[in-house]
Structures are given as C-alpha cells and as structure tokens.
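One structure below.
With one protein chain withheld, the remaining protein chains of the complex are depicted in position.
Note that the chains take the letters A, B and C in the order they are written out, and that residue 1 is the start of every chain.
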Amino acid sequence: MIYLKNDYSEGCHPEVLAALTRTNLEATTGYGEDEYCKAAAEKIKACFQCPDADVHFLVGGTQVNFTALDAFLRPWEAAIATSLGHIAVHETGAVEGTGHKVLTAPCTDGILTPQMVREIVAAHPNEHMVKPRIVYISDSTEVGTIYHKAELAALHDCCEELGLLLYLDGARLASALTSPENDIAPEDLPRYCDAFYVGGTKNGALFGEALVIVNDALKPDFRYAIKQHGGMLAKGRLLGVQFGALFENDLWFSIARHANALADKLQSGIEKAGYSLLVHSPSNQIFPIFPDEMVRKLEKDFAFEIQAHPAPGQTCIRLVTSWATEEAAVDAFLKAIQ
Amino acid sequence: MIYLKNDYSEGCHPEVLAALTRTNLEATTGYGEDEYCKAAAEKIKACFQCPDADVHFLVGGTQVNFTALDAFLRPWEAAIATSLGHIAVHETGAVEGTGHKVLTAPCTDGILTPQMVREIVAAHPNEHMVKPRIVYISDSTEVGTIYHKAELAALHDCCEELGLLLYLDGARLASALTSPENDIAPEDLPRYCDAFYVGGTKNGALFGEALVIVNDALKPDFRYAIKQHGGMLAKGRLLGVQFGALFENDLWFSIARHANALADKLQSGIEKAGYSLLVHSPSNQIFPIFPDEMVRKLEKDFAFEIQAHPAPGQTCIRLVTSWATEEAAVDAFLKAIQ
Amino acid sequence: MIYLKNDYSEGCHPEVLAALTRTNLEATTGYGEDEYCKAAAEKIKACFQCPDADVHFLVGGTQVNFTALDAFLRPWEAAIATSLGHIAVHETGAVEGTGHKVLTAPCTDGILTPQMVREIVAAHPNEHMVKPRIVYISDSTEVGTIYHKAELAALHDCCEELGLLLYLDGARLASALTSPENDIAPEDLPRYCDAFYVGGTKNGALFGEALVIVNDALKPDFRYAIKQHGGMLAKGRLLGVQFGALFENDLWFSIARHANALADKLQSGIEKAGYSLLVHSPSNQIFPIFPDEMVRKLEKDFAFEIQAHPAPGQTCIRLVTSWATEEAAVDAFLKAIQ
Partner (left out) sequence: MIYLKNDYSEGCHPEVLAALTRTNLEATTGYGEDEYCKAAAEKIKACFQCPDADVHFLVGGTQVNFTALDAFLRPWEAAIATSLGHIAVHETGAVEGTGHKVLTAPCTDGILTPQMVREIVAAHPNEHMVKPRIVYISDSTEVGTIYHKAELAALHDCCEELGLLLYLDGARLASALTSPENDIAPEDLPRYCDAFYVGGTKNGALFGEALVIVNDALKPDFRYAIKQHGGMLAKGRLLGVQFGALFENDLWFSIARHANALADKLQSGIEKAGYSLLVHSPSNQIFPIFPDEMVRKLEKDFAFEIQAHPAPGQTCIRLVTSWATEEAAVDAFLKAIQ
C-alpha cells in the first residue's frame, strides 16, 4: 500500500529522531521549562522576527486551537471561520466544548475574506447573539490553497477596524510558506496576526505545535490554560528537542519544499492526464476528481481520503505528500491513472 | 546535578526508544486506529485479564482524568477524592473546567476509605447540591502509599451499594503493583474498578497512558470525548508502539521493580540515618523530613521537590526514583546526609 | 406609541394576575415543590394527554432550551436546527455555552424537514466531528409558520430511524395550536416529541415555561439541571399559580385565538393594501415588507422590530399580536398604511 493519505502517516524526520535519541537519557526539568524548549522558542522567534512574542509548545493542532481560543475569548465571544474551517468541522466541537460558538461563512476555496467577516459582524449587533471576537484562518487552508500577503494584510486591517483578533492555524504553515505561489514572509505573520501556530506534526515532528502569541494582552497566564486543558506534557522537553531540530539548518522549510514539489508533480500530472481538480492547490494537499470506478481501483494500491462527491459518478479524493513521501510513490500514482 | 525530582526527567526506556526507531518510517493509519495500538490494547487486556474491556491511549494523566470524568458524568455529577487527590489539587481545575465539582475528604496518607465516601454522599442529599457519582483514587497515591486488596474491595462494595462508579488513576500503577507490600493482582483492577488507567509517562514511555474502560455503560462514543478534549494524537501509533514495548518481556513491571528497590534503599538509609518521614512509602516516591539547612545544602547537588514544612525549621522533600535512576545516585544522596 | 413589537410588552393576563394576588400571602414550600405546581403539572398532563410525563416549570425560553439540551446530551453531541432557529441565533450561544454545537440547515420558512436532518447526519459520520443527537424545532416557528401533523410525524419517524431525539420549543405553541391552519392536536406533541415546552411568557403569564419530558430516559435528575443552571425559582409556586390559571377555563387557548385573529386581520389588510410578505404566517407574528420610507413614518406611532432588508429600499418588519393587543391597534396600523 502506498500512502498518500496524509502528512502524519510516518514517525518523524530522521534528524528529529536523532535529536530525540541523542538527548534521551539527559535529565531535565519538566513541563516545558527546560533549556531545549527555551532554545527552540528563541529559534522560532528569530525565524519569525518577533523577539517579544511568547512561544508555547503543545502536542497537537486541535489542542492548540481550543486552548488558545478559550484563553483569548470571554464566555459569550465567538470565532469566525470559513465553512471548511478545521475548528468548524473536524475538531468534534472542541471550541464549542469550551463554550464558544464558531460562526461560519460559506466557502469553497478555504480563503476567508474581509467581506465575509464584515457580514458576520453586521449580523451580530447585540447581546441577544454571540459577540464575534476572533477571526480564525488556516494557511495553507483545509483545501490546500494559501493566503497571499495582500489578503492577509486586508484581513488584519479589517480585524483592527472591527476590534477583532486574528488567529492563524499553521498546521501546514511550512507548506504554505514554501509554496512557489507564496509571497508571505515568516516575519509577516507576527505583523498581521495576534497569534499563530507553527505546525510540527504535519511537517517532520513526531508531534508538536508551537503557538506564538504576539499580542501582549493575550499573553498572561497562558500556561494555566495549557495545563487546564490537558496540554502540558510532563516530558515537555520532547517538544523543545524536536522544534530545535526542525529550526536548525532550514530543516522545517526544506522538508516542506520537498513535499510541495511532489504535490506539484502529482497535480500537474493529473491535470495533464485530463482530470480536473476541486480547486487548484499550490501546497502539499491536492484534490483531484476521478470517476468513481477509477477511485475504487486506486484504493487497492494507494491509501488516500475521500473528500467529496462533486457530481454523480465523480469522486474527489485528497492526496497529501510529506517529508516522507518518495518520488516513486508519485510516479506510481501517475502511472496508475494513465 | 543528580535528579531525584521525579519519574519523568529523562526520555524513555531504551527498549521503548528502540521500538519507536524501528517503526519510524512505517506508514500507518492515524488517530490510534493502527495495528500497533490494537496489539498493545490486546496485551494490556491480557495482562489485566479483561478481554471485554475497551482500551484507549492518551498522551498524559491530566488529559485522561478530565476526559474520562467528563465522559462518564452528567453535568451536575461530582467526583469524590481525597484532599491530596491529583484531580483536586494539581490539574489546574481541569475537572471543574469541564463543569464537575471535586468533593474532597481531608486526608494525610492519600488513602480514601468507604467511611469518607459515605460521609460525603450523606452530606449531598438533594438537587440543591451536586450529586456525588464517581470515586477517584490513585494507586500508588500522591504520597507514595498503596491500596491493599481489602481496601480496594471495600471501596468497590461501597460504590456498588451507593450507586457510584470507581475510577483508579494509575499514573504510578506499575510502582504500586510491584511494591513488596502490594497484594493486588493486575486482574483485580477490572474486577473492582469501572475504569482505570495504566501509566506510561512515569514508567518508561516518552508519554502515554492507557485508559481501560471495564463498565459497558461507559464505553460508547468514548473516542468522541478524546477528540473533543484534544487528546487524539494524529500519529496515534506512537502510543501503541510504546505500550507494545512496555508490555513485552515484563518490561513495564521490571523497570518499576527497579525504581521501587532504589526508593526502598533511599528510604531505609534515610531512616537509619535518623530522619523521619512524612509517611512510610512502599513505592517509588518517598517523603523524608530534614532540617531546613540540610535541605538548602542538598539542593546544590540534588534536584528534588519541596513537599511541605511540617514544623518550624523542618522541610519535607519528595524524592522519586525511576527506571532511569542509577544506584550511584541513591548512594550519593545517602552519603550526603551522613 | 402603539405596541405591535412583541407578545411580552405588557405584564400578565388579568386572570393570571388575579390568581397571583389571591395566593400572595399564602406560605408554601419553595422551589416548585408546592401544591400549585403539582396541580398545574396535572392540568398540563391532562391537556396534552401524557399522564406519565414529567413537567418542570422554568422562568424563560432560553433557560429551558439550554438546560434541557445540556441535560439530554453527552458532551460531544450536537443539536440540529434551522438557520433561523432561536437556539442558533438569538440565545447568545447559550447552547454552545454548555458545550454543544448547534448544526444548522439553511432555511427561510423556519420549517425543518427530514431531508435537512438526513443531510446533516450524513455529513457527520465519525468522531472527528460532533455527533448529531437532538433535533430542535419551534412551533410556531421564528417566522410565524407552523408545522402540520404530517410534517411533525415525518420528523418523528426520521428521528426514530436515525437514533435522534426530537425537542419542540413551544414559546409560541399556543398560537400554533390555535391557528386556523393547524391540524396538530395537543395530544400529538407527546406522541411525536421526546420533550417539548409549553410557553407562558408569550401567552399571558408574567413569565414561565413548562417543560414536558415524555421520554423516560430523559427524566432522571432533571431538577439538578434546573438548579445548576440557575433556573430554580425560590418562590417556585409563582409558576404553578400562573400555569394553573392559564390551563383553567381554556384561557391558554382562548387568548392565543384572540392574538391569532388580530394577526390575521393585520396580515390580510396589509396584503389587501398591496404589500407583500416575507412569508405567509398563520400565527401571531407577521412579516410584511414596506418601502423604507413608510417604515420610517410608521415608527413614529408604532413600536415593532425590523426583521430584514429583502431588497434595496424595502424593509421587512415584524408585527406581533398578543392577548393584550386591542383591535383598535390593528385598525390604526391598517389605516396608517393606506
């Protein structure tokens, strides 16, 4: 079986494993207050050029999202997301589980626009409704698209004008930032976002996400939020060690470039073979549409997710590449659809 | 610096690391639905002789506790614990964070008795108060003591009589079950408890706890609870691989025996040297009392936690041993207090 | 100023006030455990022909909805409603505040159909998403439309098939049941719904809603839910006295008929005058569309809500009649739009 199912099918990148192995028998203080976590946080702040930010390491994406939103919001405040937003669909209501409604704008390409934000805010004028307070976006999005700098800047300006916070889910941020179509620099993220997270799980770590809190007002007492929501790892240094390795020698970026290149080869090859896409993706998730019968055949040799059924007889599947994907897998897939 | 601070200062046992390394590049399905998790669950069910139980793997202890209690309780139902209970003191109100009160019985030795349970239940007779519903115990307890079989059986009978559930926090269950003073067999746990968890983080894993749900009524839909509370690891097989290694060749038990033996040597040596204990502990955490001045000196070479100040001029410290503790560390400590 | 703004602008119906006055100096036990509450519950069970139901009195509609849904649902379970649903829009996220997502089906006439329910259930197949569990409908709906018996029966069958609960918000149930277009009998409600509430606030009471729990599985411990959510009135007998008066001599029905008749006169007159409606309403809320300028003029003499702006230059307003509305108010409005 060839896995093109997602970017978390394997363990971790060999460099990350080497770092974990090298430090395995060292004794450190727990709960992320060790030197490895401090060093990794410094590297991330240097990379994103935000020396005054707070960096916290958590285990997974859902955990970061609901912990951050719960800490940032008052009880009646709500998040705004697209209808594809991970927090809106694929986190088992974790944000609602902490008491906050997720307001969604219908959307097919995953990109939230200021216009969508304005309409939702306008529709919630008083205390009989929730109060929209934080804007949630993902880059890359849930369908592989990416934000452009002008779009991110416009969202930031809109949020500032309307008194909203801007939060960016960076589960696949490495893939977005290394996309050939990307024009956002790492240092743009803290300029435009109040908080964002730097994904590790889907880009080479065993697990782990680094939350970067830029807005001073959101910083106090955040470690209480992590602990209360079960996100404080006893052996917290595991996160520091992994992010330390990822942000050494450009690793976090270079392995994402690898994934993007293979995804691009897949997408181009599929288009060349005459198949259409749910949406054009410049990152490591692509969404080709095939006849149902071909999908059934492909399932015998390849592992992937079914995304949608855009028309009778047609199935859109999701193919994902990662640091671990080999070119041979891509070639095999392209051959299989000839 | 010699670490006697806790049982999660290092990474994982070499056998566990070897298993992670061996499987690192394999691709599996995510979220704990892989073959490694299935195999590890089977091993645990075999060890504890509960073939019909459900086993779920989560990352950490606080996470297991609040996820399980939230899933098992209706909104107004409460937990009963000792005043030392980990959920009552050291989880940043995670259980309350999901809406449930933790009722506590004053206690110095960590052991909850049926009498304490009865008094709390009697004091909560109607709907103006929370409804006690689940009894939470830890074995070994927060102060290193352990339950005896008769105590566990008596709690079980009391719970059955009063319509309560019995939940056992096994963060340090390996240390309890391998204590020379222990008379509880693994198979007693599913006989007496509705659910319990088998600790990995504090006994050789990088991270991970295995929740065993025995009571059929508590089983349905538990994976929703895990996901909603941020406890579903994308690369879930990491937990299966680790528990698979721990429950191979008696590893989980043998490394706990090692920790217990060193703790016993420490405790005996300290007593022989003329110092007293907060409480006698037959497991891997011990609580000697020293003059303040000696504690200040010890802090220069040894890492440990301060537990309490039982009298003016006296400090109780906590010393913890683990699979990673070397006999030399114990010897050095005993020499230092001569 | 003539009020056509809502059905809770005045105090209570004179008969209700007389009952409160008559009993004012009697001493009774508190918290709804008095004889007045028991008698009122019996009257309601007799009226709706559900002798085995549990009846609980709460103060207001939002309070009933989130208390009931929180008691009926496990933490990851969600409600299904139309996009106009009161719980989805106008309760400040109270249901999410207790941890539960509200899934909505786009809708303009307020009527939820089995097809909408099926689509939402189909889109939530596993534990990465919330689990749809309870279907929320309102009768009359938020835009004045009402369910017909066949529609309610079809929803019930669909819920039964899919393992869902059916909950009916009866804030304006009296208006629905007395509508000339209604074919649902009081005794149909417990046949088709697992729980429903009988509205008092919007039909003659100072305040108060009577929740009727039909499904045995939902009954235990509900008073804990009421108390925990702040809904247990110390002088609970006030609710029993009011519902006792409303369910005496057909009062609850007859005053709703009065409101419906005046709403019908308003709606017919408006149509006759050449204006269109957002939706045809057979109950006590109607939604005419007028030119913006006329609305600005009407606002000088009449109090009403703005509902929407269906087209440039057009405003849809909401007019509501009640037991307290006088025919002269309707006549004045109709004259004003000539």
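The rule we apply is simple: a contact is a pair of C-beta atoms (placed from the backbone, for glycine too) under 8 Å apart; a residue touches a chain by one contact, two chains touch by 3 or more.
None of the values given here were measured: they were computed from a predicted structure.
Novice: Tell me which of C:201, C:267, C:283 or C:315 is the one touching the absent chain.
Specialist: Residue touching the chain left out of view: C:201.
Novice: Looking beyond the chains shown, say which of B:55, B:71, B:84 or B:130 touches the absent one.
Specialist: Spelled out, the listed residue whose C-beta touches the missing chain is B:130.
Novice: For the chain left off this view, which of B:45, B:101 or B:202 is in contact with it?
Specialist: Checking the options B:45, B:101 or B:202, the one contacting the hidden chain is B:101.
Novice: In the full complex, which residues of chain C touch the absent chain?
Specialist: For chain C, the residues touching the absent chain are 1, 3, 5-6, 8-12, 14, 17, 20-21, 23-30, 59-63, 66-67, 91-94, 97, 201-202, 206-207, 224, 227-235, 238, 303, 324.
Novice: Can you list, in ascending order, the chain A residues touching the missing chain?
Specialist: On the chain A side, contact with the omitted chain comes from 31, 70-71, 74-76, 98-99, 127-128, 130-131, 221, 223-228, 232.
Novice: Name every residue on chain B in touch with the hidden partner chain.
Specialist: Counting over the whole complex, chain B touches the hidden chain at residues 75-76, 78, 89-93, 96-102, 127-130.
Convention: only the chains that are shown with their structure count from here on.
Novice: Taking the mean of each chain's Cα atoms, which chain ends up nearest the overall Cα mean?
Specialist: Central chain: A.
Novice: In terms of CA centroid distance, which chain is the most far removed from chain A?
Specialist: The most remote chain is C.
Novice: What's the distance between the Cα centroids of chain A and chain B, rounded to whole Å?
Specialist: Averaging C-alpha atoms per chain gives centres 33 Å apart.
Novice: Nearest whole angstrom, what separates the Cα centre of chain A from the Cα centre of chain C?
Specialist: 42
Novice: Round to the nearest whole Å and give the separation of the Cα centres of chain B and chain C.
Specialist: Computed value for the inter-centroid distance: 50 Å.
Novice: Quick check on chain A: which residues sit in contact with 2+ other chains?
Specialist: Within chain A, the residues that touch at least two other chains are 91-93, 97.
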